[in-house]
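Here the complex is missing a single protein chain, while all its other protein chains stay put.
And now, chain A:
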Amino acid sequence: MATVIERVTKVVVDRLGVDESEVKLEASFRDDLGADSLDVVELVMELEEEFDMQIDDEDAEKIATVGNAVSFIESKIS
């Protein structure tokens, strides 16, 4: 079973077309990975599907970096 980080990384790579090596925990989707605001919305949608969870709009707004996404998801599934 892949770890949360691996699964998040795969979604980010597929969605944003970036290289896996760029997907670091501190990487900001918008500033470092070239996502626009709509890309971030879509990314959150795909994370919801990948992890079969609902991410509320308020929580989604706080997800700005890869690390934010990973720790949010880990807090929900553990």
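The working rule: contacts are C-beta pairs under 8 Å (C-beta built on N, C-alpha and C of every residue); 3 or more make two chains touch, one makes a residue touch a chain; residues count from 1.
What we mean here is this: contacts and distances are computed from a predicted model.
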{"item": "UniProt protein name of the chain not shown, from \"Potassium-transporting ATPase ATP-binding subunit\", \"3-oxoacyl-[acyl-carrier-protein] reductase\", \"Electron transfer flavoprotein subunit alpha/FixB family protein\" or \"Sugar ABC transporter permease\"", "value": "\"3-oxoacyl-[acyl-carrier-protein] reductase\""}
{"item": "Missing-chain contacts mapped onto chain A", "value": "36, 38, 41-42, 45"}
